[in-house]
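Sending over a structure as structure tokens; questions will come in a sec.
Note that one protein chain of the assembly has been removed; the remaining protein chains are unaltered in position.
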Amino acid sequence: MLQIQNLSFARGKNVLFENLNFSMTEGDAMRVTGSNGSGKTTLLRIVSGLCRPDNGAVVWHGAVAQKNESEFVRSVNFLGHDDGLKKQLTATENLKLMLPLLGASPTDIEISAALDAAGLEAVKHKPVMNMSAGQKRRVALTRLDFMRHRVLWVLDEPFTSLDVSAISALVVKLRAHIESGGVLIFTTHQDFDVVPEASSLSLD
Amino acid sequence: MQWESISDFFAMGGYGLYVWGSYSVTALCVVIELVDLRKNR
Amino acid sequence: MATFFFLVAAILTVWGLYIGFFVAPTDFQQGESYRIIFIHVPAAWMSMLIYLVMSFWAAIGLIMNTRLSSMMAHALAPTGALMTFVALWTGAFWGRPTWGAWWVWDARLTSELILLFLYIGYMALRASIEDPRRGDRASAILALVGVVNVPIIYFSVQWWNTLHQGASVSLTKSPTMATSMLTGMLVMALAFWMYSIAVSLMRVRRIIRDREGNATWLSESSGVQ
Partner (left out) sequence: MYKAFISVLRKELLLALRQKTDVVTVLFFFLIVSSLFPFAVGPELNTLKIIGPGVIWVGALLCSLLALHRVFETDFNDGSLEHLVLSGEPLTVLVIAKISAHWLITGLPVVIVAPFIGLQFGLSAASLSLLLGTLLLGTPVLSLVGSIGAALTLGVRGGTALTSILILPFYVPVLIFGAGAVVADLQGLSIDGHLSILTAMLCLSVALAPLAIASAIKIALE
């Protein structure tokens, strides 16, 4: 389903990774590890089509991703370090205006239900600016509930600033995604293994 | 040959300032560029 | 290779200046001041030609993702800016005796000035982006946007100039060119061209060394260094 063929990328003179090869099919999960600056985020951005590698290719369903970019990008759900939320808008407004962009158009009820499930019912109508980092991350992660139509989930540090209950809730969502035939690639600094069945790729 | 003498050549029919002004600046720019390139070869 | 072009440039310059100062007759209308034409016009031509070549290399670098062509575009910009400055400076020095003013809003001089701004913009953008990859491609886009706009700018300045001032004596409408004047100018243009190639080749080698210090393909191609 997803093949990475001798991918290499160098930032200026230091080579981040070279001739990287791996492939993943439905239900696979992979955790990318490595010290800071080892190129984890760059690899995730290349895999999700945001960044072009120096050489090598990302192959999705047998077709090189860069060739039919819009097809490939539509099947990728990338979540970066930043939450991508507008501080002046409320959590509900943020989701309501962001999701149509990513191919989902939930009703207001579905959105507020998802926010309640994430334990945000108290703050969901208040501007995001006066939320804590953990709450903002949860709002951003609520997006995952509506990303079923995007098979390849690429999550960069999804667990940062989450408390224990939010971490376990997220693990449930990730497992559900894998069991439903999705593909998951993520990075995390959590020391314990949050998704045990995930294979591991180290960039150090 | 146009010029009777060297001084006539530099006078350039009264336009010496303008003609030599432009030629010298051009030469200066070329020299600056070459020095810059030569400096950190 | 660069030294070869330097030699040719030097020979052509000497020959061109010889024609310009010793063979070409005194101009009946402008006297001797027209001799500035032997560097003004070649510099103006080169400033335009270098911008086009720079944008060509930038486009190749952007589309084919080849680093060498972006570096070539990067190497050409300073020489292009220098040529534009020389064209403006010599234009002003020539304008002073002929039109009586250091700066005249003649259509060509004005678009030359804007071309200088384009070069400065290109180099400013290139200098302020640290990551060379992004620097290459961002400046390539700027160069391409510039290439699309250069004709627009030229014609709007032409229209604006004729609207306000009426066609002033523009440079090429100067007295019919005696053959020796023309050959002098063409030889000098060729000399400037050789010079630009030589300088750009030297600069591109330095850029390659700065940026790809350890890349394997570098050592083969410039083993001679």
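First chain written, first letter: the chains are A, B and C, and each begins at residue 1.
The rule is short, and it goes like this: a contact is a pair of C-beta atoms (placed from the backbone, for glycine too) under 8 Å apart; a residue touches a chain by one contact, two chains touch by 3 or more.
If you're wondering where the values come from, they're calculated on a predicted model, not measured in any experiment.
Enquirer: For the chain that's been dropped from view, list the shown partners it touches.
Expert: Among the chains that are shown, those touched by the missing chain are A, C.
Enquirer: One chain isn't shown here. Among C:4, C:18, C:99 or C:159, which residue touches it?
Expert: Candidates C:4, C:18, C:99 or C:159; residue touching the omitted chain: C:159.
Enquirer: Can you work out which residue in A:13, A:61, A:87 or A:148 touches the chain that's missing from view?
Expert: Checking the options A:13, A:61, A:87 or A:148, the one contacting the hidden chain is A:87.
Enquirer: In the complete assembly, which of C:19, C:50 or C:142 touches the absent chain?
Expert: Checking each option in C:19, C:50 or C:142, the one touching the absent chain turns out to be C:142.
Enquirer: Could you please point out the chain C residues that touch the chain left off the display?
Expert: Those residues of chain C that touch the unshown chain are 62, 114, 117-118, 120-121, 124-125, 128-129, 133-134, 137-138, 141-142, 144-146, 148-149, 152-153, 156-157, 159-160, 163.
Enquirer: Applying the definition given at the start, please give the residues of chain A touching the unseen chain.
Expert: Against the missing chain, chain A presents residues 45, 48, 50-52, 70-71, 73-74, 76-78, 80-89, 93, 97-98, 100-103, 105, 127.
Methods note: only the chains that are shown with their structure count from here on.
Enquirer: Can you check how far apart chain A and chain C are, centre to centre, with Cα atoms defining each centre and the answer in Å?
Expert: Going by mean C-alpha positions, chain A sits 49 Å from chain C.
Enquirer: Please tell me the distance, in whole Å, between the geometric centres of chain B and chain C computed from their C-alpha atoms.
Expert: Computed value for the inter-centroid distance: 19 Å.
Enquirer: Report the residues of chain B in contact with chain C in the complex, numbered from low to high.
Expert: 1-3, 9, 12-15, 18-19, 21-23, 25-26, 29-30, 33-34, 37, 40-41
Enquirer: Sort out for me which residues of chain C touch chain B in the complex.
Expert: Residues 21-22, 25-26, 31-33, 35-36, 39-40, 43, 78-79, 82, 85-86, 89-90, 93-94, 96-97, 195, 199, 202-203, 206 of chain C touch chain B in their complex.
Enquirer: Which bits of chain A are touching chain C when the two form their complex?
Expert: Touch list, chain A to chain C: 11-13, 52.
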